[in-house]
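Apart from one protein chain that is not included, each protein chain of the complex appears where it belongs.
Now for chain A:
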Amino acid sequence: MSPTATTSPTAAVVRTEATLFARELGSLFWILLFPTLLLVVIGLVPDFQEPNASLGGQRIIDLYASVVVVLAMIMAAIMAMPPVIAGYRESGVLRRLRTTPMHPAALLGAQIGLHAVAVLASVVLALGTARVVHDVRLPGHLGWYALALLLATASAFSVGAVITAVSSSTRVVQTVGTIVFFPMMFTSGVWMPVQTMEGWLRVTVVSTPLGAASEALNDALQGIRPEVVDLVVMGGWTVALSLVAIRLFRWE
């Protein structure tokens, strides 16, 4: 029982939380598998396989390759993680850790990191499957794609962080999360890809973090540089929401 004695505290926390995360089969399904399954099913609609002149020659299924990536972020950052953190707060896990040499922030960091890794795995799975099953191209510009992915993930987690911070209990977190879930799905383009929206609707949607994310990811997928405004929208929301979350968060 002693080989663990040499483990660093942070490594031990990450390993423990990873073990616990692996037991959350529901979360793993919605984050890792559901986006890919949705993409496969949507691609079965024949019309969605047709190149569309008004979309610059892209097919609807091409657009959905970015939408389901954002969907994975929503599942991880808004549906899966906030209840875990709120549960830790409510049941006193965070309080208890404050009486040990480990700062409970390590636990939050581990949770965010693990959910982010799950998002990344989901992205790889979705894009790989889309390439094989529906002939969707892989990201044309990997650098821009990585940057868009990073900013999009950060903005999604900052939304989740605010939900956790403003909610007093796990139940409230779940309610607020569900309320936020639907507009988030809409702005990411799950029901209607952002690129097919027009007029004021499109202007509104691309000024939200996940609307901008869908745009930027789709641009980078096609191999073109995302519009700076999309990157700024995501970065700006991330900074603003993170500050709000940090300010409002309570350890107990």
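Everything below uses one rule, namely that a residue touches a chain if its C-beta (ideal position, glycine included) is under 8 Å from a C-beta of that chain, and two chains touch if they have at least 3 such contacts; residues count from 1.
By our rule, contacts and distances are computed from a predicted model.
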Key: Absent chain [UniProt protein name; select from "Hydrogenase formation protein HypD", "Aspartate carbamoyltransferase", "ABC-2 type transport system ATP-binding protein" or "Copper oxidase"]   = "ABC-2 type transport system ATP-binding protein"
Key: Contacting the left-out chain in the complete assembly, out of A:20, A:142, A:203 or A:243   = A:20
Inquiry  = Just checking the interface: what residues of chain A touch the absent partner chain?
reply    = 1-2, 4-5, 7-9, 11-13, 16, 19-20, 23-24, 87-88, 91-93, 95-96, 98-102, 252
